[in-house]
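One protein chain omitted, others in place.
Entry: chain A
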């Protein structure tokens, strides 16, 4: 019996014989031998022209990964170098770009019936607590530009990005609205345990700001400013010396421009800015002012001019929302060094200083708005001053005795404490069962959670995660039992 004919017995009944097999059959091969056919014969046959050659390593074995043959293993340091790898290595930044890629839709997920698009009044409505709202397309683009979405969140699983309205959301947005209506400034720190939804609360506040045509500025990761991974230079004529981060500023200006273009186009400048590299006449739009930042060298100057314009008190100026994620990183000494090789305090970095001055209330926003900072618990440095200050503010809000400094501890940072002297602290806690149910029903109707969502299932996941939204996601969406 010829080999290809025999090989048919191992094929699936429905399968046609692959072309490669029939092609191999046309050439005379040693497989047709009627008696002994051994490894050596097979070796000859492969030399003669069998199309694919198996590597010697994997020929008879299950896998080299699992080393089933019991072959003696060599220690890593004695292993021979396998030689240069072929193929082009990824370009600088390409690997990180892939790691930080944000995917906001998944066409496999089912469209959720009855999912309405977000409207600003929904975020203020206590009766909407526990419902999901979809982010409209334009807002998605703006939020993506502002880097409000994080790669660790579960956006890639669903057909379109949607967010849960929580009681914390309604609380925060109501305060923002109230402050803006009175032309005042809401200064708040959002804090809470890990993966309780602090960054998502910032996202919701940004969504509200964008839909209400505020000017939204976001610093998505404070650590990018203070871990010495972006260029810095001293700002001339400052005492004590401040440092500008031009590359980062340029990136931020471009984000502000793209996310708020329609609002900025309507606003006109009121000052002449002789220090700018380009002449911006009075009464040109703020968008034109930001367009002056084409090179990193001029970025900080342009940002300063832009901020000066925003600080101009005018009834037509919209409120400002300035947010920052990762507060701990700016509440400590940074990793940057001065020319004397001394470590620079984070608040000596000009952009951080600007944020901290606004947060502390030293330089208020004349047209109202909100300045929000969220703490981070994932990759955060220790910041005892911030922890203490937040605990004190929380105690003051609750009307209890605020905790005092530890008398023998030297790690406090007075500048950070001064910044957080009078902020409002908003604690994000676990969800209620109602909110958990809304979320789980959304997962189930997207086809991602393949289970019946009843009271028992909700209670099980809620109890497992203590209502912490990230833990619920881990228990339901990042599991081997989908």
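Quick note on the criterion: a contact is a pair of C-beta atoms (placed from the backbone, for glycine too) under 8 Å apart; a residue touches a chain by one contact, two chains touch by 3 or more; residues count from 1.
One rule holds in what follows: contacts and distances are computed from a predicted model.
Chemist: Among "Vacuolar protein-sorting-associated protein 25", "Small ribosomal subunit protein uS7m", "Glutamyl-tRNA(Gln) amidotransferase subunit A, mitochondrial" or "Ras-related protein Rab-14", go ahead and choose the protein name stored in UniProt for the chain not displayed.
Modeler: UniProt lists the chain that is not shown as "Small ribosomal subunit protein uS7m".
Chemist: Just to verify: which one of A:7, A:115 or A:418 makes contact with the chain not shown?
Modeler: A:7
Chemist: Extract the touching residues of chain A with respect to the undisplayed chain.
Modeler: So the residues of chain A touching the missing chain come out as 3, 6-7, 9-10, 12-16, 18-21, 24, 31, 33-40, 42, 52, 54, 58, 60-66, 68, 85, 87, 90, 94-96, 98-99, 103, 106-110, 156-157, 447-448, 477-482.
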